[in-house]
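Below are the C-alpha cells for one structure; questions will follow.
Heads up, one of the protein chains got dropped from this complex, but the rest are sitting where they should.
Letters A and B mark the chains in the order given here, with residues in each chain numbered from 1 onward.
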Amino acid sequence: MVLDSKVPSGPIELAWEKARFEMKLVNPANKRKFRVIVVGSGLAGASASASLGQLGYNVKCFCFQDSPRRAHSIAAQGGINAAKNYQNDGDSVFRLFYDTVKGGDFRAREYNVYRLAQISVQIIDQCVAQGVPFAREYGGLLANRSFGGAQVSRTFYARGQTGQQLLLGAYQALEAQVEAGRVQMLPRTEMLDLVIVDGKARGIITRNLVTGEIESHAADAVILATGGYGNVFYLSTNAKGSNCTAIWRAYKRGAAFANPCFTQIHPTCIPVSGDYQSKLTLMSESLRNDGRIWVPEKPGDRRPASQIPENERDYYLERRYPSFGNLVPRDVASRAAKAVCDEGRGVGETGLGVYLDFAEAIARLGRDTIEERYGNLFEMYERITGDSPYQTPMRIYPAIHYTMGGLWVDYQLMSTVPGLFVLGEANFSDHGANRLGASALMQGLSDGYFVIPYTLGNYLASTKLEKVSEDHTAFREAAESVNGRIARFLEIRGQRTVTSFHRELGKIVWDHCGMSRTAEGLRSAMEKIRVLREEFWSNLNVPGSGDDLNQQLEVAGRVADFFELAELMCRDALERNESCGGHFREEFQTEDGEALRDDQHYQYAAAWEFKGPDSPPELHKESLEFEYVHPARRSYK
Amino acid sequence: MSPATAAGQNRALRFFDATIVKKAIMAVTGLVLFGFVTGHLVGNLQVFLGPARLNAYAAFLKGNLELLWGTRIVLLVCVLAHIVVTIQLAQLKNKARPVAYVKKRNPHSSAASRTMYYTGPMIAAFVIYHLLHFTVGIVHPRFTEGDVYANLVYGFSQWPVSLAYAIAIGLLCLHLNHGLFSIFQTLGLAHPKYMPGIKKGAMAISILFFVGFVSIPAAVLAGIVHL
Partner (left out) sequence: MKLILHVWRQKNAAAPGSMERYEANNVNADMSFLEMLDVMNEELIAGGREPIAFEHDCREGICGSCGFMINGIAHGPQRGTTVCQLHMRHFHDGDELYLEPWRAKAFPVIKDLVVERGAFDRIISAGGYIGVRTGSAPDGNAIPIAKEDSDRAMDAAACIGCGACVAACPNASAALFTGAKISHLGLLPQGQTERSRRALRMVTQYNSELFGSCTNIGECEAVCPKQIGIEVISRMNRDFLRAGLKDRSGRA
C-alpha cells in the first residue's frame, strides 16, 4: 500500500486554488446519473449531502438516530473558529493555520490545515446566510470570543449551543434537498459493512434498526462522515450512540486507519458519581478563565472544601505553570489533574476529582458578573450534581472528548480505498496529535460544504465506473457475513450484558491507553483486551431477536468493533515512542514532567493496514514535512 | 403515513382547509357573538329601570325589522359557522390522539381552555332553550308576546329555571374567559409583553358578564324585580 497524500506542488497559499483548477468536472447533465452514499448526518455528513444534492447528484444519506438532526454534532457547545479578523486583533488565515499546526504538536499535514484555515472564512458566511443565529454585538455585527490555544478572538458562537445551531442549519439545507427529491434520507439505518467491487468502494450493507432488515445499497462513491470513536472508553463526553463501526468495517475492507492512539482528553468534565454512570458531561473550558483549580495538600484529606484552610490547599496548576496558570492547554491540565489524584489528593467520594473554585472570582467580580458569564453552566452543573457552584467549588475531572485519529485520507479526503471518502471527525483530520477548541466544527463543515463537492466530482469524472447493482455477488457475500455476525450475537446466550463488557473494556483502555501510557501498561492492556474479547464472544447475553428494534443487539455490534479498535490503539501507542499532544508516554518526558516529542523518528502519520484476523496489521508511514511552521517545543511554564 | 403520501396530500391541501384558518373563523365569529352578548346584557339590564323602559326597548328592537332580522341573520350565520368549525376541529382532535394516556396531567393550563369543546355545545343547548323560553315562549309558564318584563318575572320566579340560567351563564363566562384571550393568539396579535394584561382583561370581562346576567334572575327571586 502506498500513501500518496496528493498535496499540490507550489506555494501553500495557492495550493487549493491550483488543486481545484486541476480537478476534472462532471457534466451537469450527468450529475444525477451518479449515485452517492453519505453515511452520517452530522456537520460533515449533512453539509456534504446538502451540497452534493444542490449540485444535482443522486444522494442517499444514512444515520442511526431517528432523525438526521440528532447527530452528535448537536452537542457541541463552545464555538467555531474562523480567520475573519472581524476583531481587528491581528488574526489571519496564516495565523489560524499556524495555531492549528502548533496546537496539533506538529503531527498534521500542513497543506490540509492551510486549506482549512482558508475555508473557515466562507463557513461563517454560509451559516449566517442559512439563518444560524450567531451571537451579535449591539451594533448588529457578529460577536467573537477567545478560546484555548489562541491569543486572538476568532471563535463564533450561538450561546452554549453552537453545534446545535450549525447542525440545524446543515440539517435544514439537507431537508430542502430531500424535498427537492435529490437526497433520500434513511434514518434509523446503521451501516454494517462496506462493499468493494474491483478495488473500488461501490456500496454499503445496512440494517434497518426498526425492522431488522439487512439491505444493500449500491453507488458510485461512498462517503463516511460517521464521527469519532471516543466511546471505546465507555465513559466519554460523546453521545451514547457514537461508534466506530462504519470506519472499522471500512478498515477491515482495506482502508488504512491513521493515528488511532491520538485521543483528546478534556480537563473540565463533571466527575463520575457512581458505577451506574453512563456518560460524562463537559463543562465549557471557558470556566478556567475565572475558576481556580486546587486539591488538598495532604493525601486522603476528606474534609469538605469549606473546612480546608487556604494554607492547606494546593493550587497545583498555578504552582507548576506560573505563566499560564489555570489556562494551560487541555492535555497539560488533564495530566496534572490525574497526577494529583494518583497521589491520593483527589476530592469527592470517588477521589477522582479536583476543585474548580469560584469563591475568589465571586469575591472579586461579584456574583452577578459570574452569573452573567457562566450562569447556564452553573445551572447545568447543579442540575446534574445537585450542588451550587456559587456556594461550593465545582468538582471536575478529565474525560475523553475527541479522537484525532481516524481513517487516513489524502488531500482529496479519499481513503486508501478508491471511491471511499472520509469527512469530519471520522478521518484522521487536520488536528494532528491535539485539537484546539472550536476547530472540529470548522473542519466538519469545511469538509462537507467546500471540499467534497470538488474532490468527489474529480473522482467521478476521472474514474471509469462500470455499472454495479445490488445483486452483484460482492453485495450478497457482504450481506451474508453481516447476517452471520448478527446471528452469532443472538446465539451466544451467555451470562453477561454487553454494557458490562463495554464498561470493563473502557476501564482497561482508560487505565493504560488514556491520559498517560507506558510500554508495559500498553502490552498488558492488549493482553487483557484479548482475554476479555474471548469472553465477550462466548459469554455475551443479547436478549430478543434480530427482526425488530433491539437496542442491545445494536450496542453489541458496536462494542465488538470497539474491542478490535482498542487493541489497535494500544498497538499504535506502543509503536510511537514519544510524547506528543494527546499521546503521553511516561517514558518520554522532561525531568519536570513535560511531553518530550521526537521529531527525528516520529514526525509521521501512522497508517495501519488490516492484514486479516490472525496476522498483525501493517504500519505505513506518511512522513510530514513542515515548510511553513517550524517544529518547536511547546512550553507553558 | 409514508413521507411520499404525506407530501402528496400536503400539496393538495388547500389554504381554507388549514386549521389556522378554521381557528380564525372561530375567532371572528366568536368576536361577533361576544359583541351580541355584550349588547344583550346592556339591553337586559334595563329590567332594573322598570317595565315601561324594558318593554319599550324590546318593542323598539322588534319594531325595526331590518335591524332585527339583520342581527338575527348575522348571529345565525356566526353561530352556525362557529359550530360547524367546532365539529370539524373536534373530529380532528379525536383523530389526533387515538390512544389515550393512562395518566395525563395538565397542571399548567386553565380548565376554561381545556373545556372549550364542552362549554361551547352546552351554550348552544342553552340558547335553544332560551329562545323557546323568552322569544317563542312555548316553554314559558305564562308567556305574553311583547311583555318582556312580565315574561322575565314569571320566567325567573321559578327557581330551577333561574338556577339553570345561572349555570349556563357560568359556562358562557368560562368560554369567554379563555376565548377572549384566545382570539389574540389565533389572529396572530399576541405579544409576550401584553398577553398577561389580556388574560386579566378576559377574566375581568367574564366575571363582569356573569354578575351582570345573573343579577337579573337573582333580582327576580329576591323580589327586587317584581310586577
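Simple rule for what comes next: a residue touches a chain if its C-beta (ideal position, glycine included) is under 8 Å from a C-beta of that chain, and two chains touch if they have at least 3 such contacts.
Nothing here was measured: the structure is a model prediction, and the numbers come from that model.
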| item | value |
| --- | --- |
| Selected from A:8, A:45 or A:68 as touching the chain missing from the view | A:68 |
| Which of A:23, A:128, A:339 or A:365 contacts the chain that the document leaves out | A:128 |
| Contact residue for the chain not shown (choose from A:210, A:487 or A:531) | A:210 |
| Option touching the unshown chain, where A:273, A:289, A:392 or A:518 are the choices | A:273 |
| Hidden partner chain, residues of chain B it touches | 1, 3, 6-7, 9-11, 13-24, 89, 92-93, 95-110, 113-114, 116-117, 178, 181-182, 184-192, 195 |
| Sites on chain A contacted by the missing partner chain, in the whole complex | 47, 50-51, 54, 65-70, 72, 74-75, 84, 86, 122, 124-131, 133-142, 158-159, 161, 164-165, 168, 171-173, 175-176, 178-179, 185, 187, 210, 239-241, 273-274, 276-279, 281, 380, 383-386, 449-450, 453, 497, 499-500, 541, 543-544, 548-549, 551-552 |
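What we mean here is this: only the chains that are shown with their structure count from here on.
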| item | value |
| --- | --- |
| Length of the line joining the C-alpha centres of chain A and chain B, rounded to whole Å | 61 |
